[in-house]
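My questions will all concern the structure given below.
The complex is shown incomplete by one protein chain, all other protein chains being positioned as in the whole.
Showing chain A:
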Amino acid sequence: MPVEKREMIERLQKDILQWEGYRPPPVGTRNLVGLGMVEAAFPNGVFPIGAIHELVCGSSEQAAASGGLVTGILSVLMQQGGVCVWIGRARRLFAPALALFGVEPHKVIFISLSKDKDALWVMEEALKCPGLKAVVCELGEINFKQSRRLQLAVEQSRVTGFVLRNAADKLGSTSCAARWQVRSLPSADMDGLPGIGHLRWQVDLLKVRNGQPGSWILEWQEGRFIPVEEITLTEERQVG
């Protein structure tokens, strides 16, 4: 009986996932965005496309590191051609840096706004546009209601949204699929050569809806993410 019960519970959980919009991936399409181990933390082991991800950035340095991770993911999303929109404060992002992460900077439309209210309006409009691959938005703060609106917008269009939250001190709950934190780590020596090695980050998944939070170290090498070593923190599973 307990075996049957467990099977039934598993089947029901799968059904619930499907109703919530997480489709099991077709066979042979794992590792969709090149994040390696990190993707296993998500439901079905697939990075959720067509969802909102929030990245917590406490400082300019963290914002730059988060920008790097997002750009690396964008490069995979935009592989088959496609355009994305980057909403931010006036002239902060330096476009040529995107080329290092494999994104053609002229395929990115920058919208510079100074008010969160405008940025949210523009982000919602952009997320509704099926001609886009992804929308990145730098915000001060986002509340649950606003994130819910964004989530509703992407459910129709299957555009992936990234929110870079700059006000890290007050972290209200949101309806985002995942909450990330990216911090720079000292790069490793390259065979005893002087100078800076490959870019290295500590990537934390603080919250994952229906998934397993964790912490990883990633490096950017020759146009893709390479996991350095796995430190999976077994935290209690968070739902919602």
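Please note the rule applied: a contact is a pair of C-beta atoms (placed from the backbone, for glycine too) under 8 Å apart; a residue touches a chain by one contact, two chains touch by 3 or more; residues count from 1.
By definition in this document, contacts and distances are computed from a predicted model.
The subunit not displayed here is recorded in UniProt as "DNA polymerase Y family protein", chosen from "L-lactate dehydrogenase complex protein LldF", "Ubiquinol-cytochrome c reductase iron-sulfur subunit", "DNA polymerase Y family protein" or "ABC transporter ATP-binding protein". Checked against the hidden chain, the listed residues A:Arg165, A:Arg179 or A:Arg200 yield one contact partner: A:Arg200.
Screening A:Gln13, A:Ser60, A:Gln156 or A:Ser173 against the full complex identifies A:Ser60 as the residue touching the chain left out. In the complete complex, the hidden chain is touched by one of A:Val56, A:Leu93, A:Ile142 or A:Val163, namely A:Leu93.
Within chain A, the residues in touch with the undisplayed chain are 60-61, 63-65, 67-69, 71, 80-83, 91-97, 99-101, 104-113, 118, 121-122, 125-126, 128-132, 183-187, 194-197, 199-201, 220.
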